[in-house]
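The complex appears here minus one protein chain, its other protein chains still in place.
Up next is subunit A:
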Amino acid sequence: MYGKGRIIPALILFLGVMTSPMWFKSADVSKMPKPEKPKDYTECVAPVQEMRTSHMVLLNQWRDDILREGGSRIGKTANGTEYVRSLQNGCMKCHSDKKKFCDECHNYTSVKPYCWDCHLQPKEAM
């Protein structure tokens, strides 16, 4: 093989550089987001997995239902606990610390939702 003295080390170097994020980041489990769950409440408005993947869809559904269809502002969990279908007045009642809950995962996944451009986060946690 012509020029293998340069090609093979260069290929190894290239592979090393390309996979470097794997070596440096993914093994580090301690950097996984750990959103702080509310202490006084054990049940959310939907199962955990559903909330994890589609809480933003749920928020949009609440908004359209309440604002456009005149839907109820009060919802009920599977166990019958009543809650306010509102980000500011509902979600933040339990998840009162935006930094320790929302921002944990949003920062990790580099998602920048614009909720807080208008909605107010609870004062005591700011």
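Heads up, the rule we're going with is that a residue touches a chain if its C-beta (ideal position, glycine included) is under 8 Å from a C-beta of that chain, and two chains touch if they have at least 3 such contacts; residues count from 1.
In the analysis below, contacts and distances are computed from a predicted model.
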Mind telling me which option in "4Fe-4S dicluster domain-containing protein", "Transcription initiation protein", "Na+/H+ antiporter subunit E" or "4Fe-4S ferredoxin-type domain-containing protein" is what UniProt lists for the chain we can't see? "4Fe-4S dicluster domain-containing protein"
Just name the one of A:39, A:68 or A:112 that touches the chain not displayed here. A:68
Name every residue on subunit A in touch with the hidden partner chain. 63-64, 66-68, 70, 73, 88-89, 114, 117-120, 122-123
